[in-house]
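Down below is the structure, laid out as structure tokens.
What you see is the complex with one protein chain gone and the rest in place.
Presenting subunit A:
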């Protein structure tokens, strides 16, 4: 065989190999985490690890529920704030705004997306935390240090907005203008057209963008860790401190010393985080699939 043919075959195989490796990555990570958490799982029952809220590694207590709840709270709060805001902004800039505003928004999004996580954290500590402890919490009749899951959610929301917004703007831009023309010429107002036609056409993309937003928000660590309080408890309201899984791992990794099973417990925490993200991804894919068939 001649040289070109060899190169042809080789380069194709390389690409295939790279693609296969890519597909294997999540699986191998999952398996790796599972193997590392086995020592803990052999010692304790899975159900009690997940259901228990007591966390005291020195005493051999590795309850995970407060961390799971903390993660879900912070992520949920951030999405409740980020999703509506980015949806409104994306509709406004694609349907109403003048071109210069669209350009400005793109610049603002790029800046926001480029700010390092730790800077958001510092901003949260300096601005959000005092505002919540001095203004917002007293207004609702709570006392709070300000280091709470609401701060975490708020900082996270600000961080995920450029990400979700970027996707949503692209989604609205790809809708053909003829669809709008059809709806308008049937006697719908501009707002009715947006509500009944554009949002309907875009719903799959909107769900996908929020789903990706969730996945990203779930794993965000540093900024949240700096403002969320890091107390292993199940928060009773949004002004109490919480302790999400990524913060747990980042705070304690490397300081386990010789506490038995500590490392394994952190690996188990990573495994839970990994599974939650897989679950959210599957759910959003399932919703998109369902909508596709309607």
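To be clear about the criterion, a contact is a pair of C-beta atoms (placed from the backbone, for glycine too) under 8 Å apart; a residue touches a chain by one contact, two chains touch by 3 or more; residues count from 1.
Here is the rule we use: contacts and distances are computed from a predicted model.
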Hidden chain of the complex, named as in its UniProt record, picked from "Phosphate transport system ATP-binding protein", "Transketolase", "Multicopper oxidase" or "Succinate dehydrogenase hydrophobic membrane anchor subunit": "Phosphate transport system ATP-binding protein"
Residue of A:43, A:117, A:145 or A:201 in touch with the missing chain, whole complex considered: A:201
From A:179, A:234, A:256 or A:288, residue that would touch the chain that is not displayed: A:179
Touch list for subunit A against the chain that is not drawn: 98, 176-189, 192, 196-197, 200-201, 294
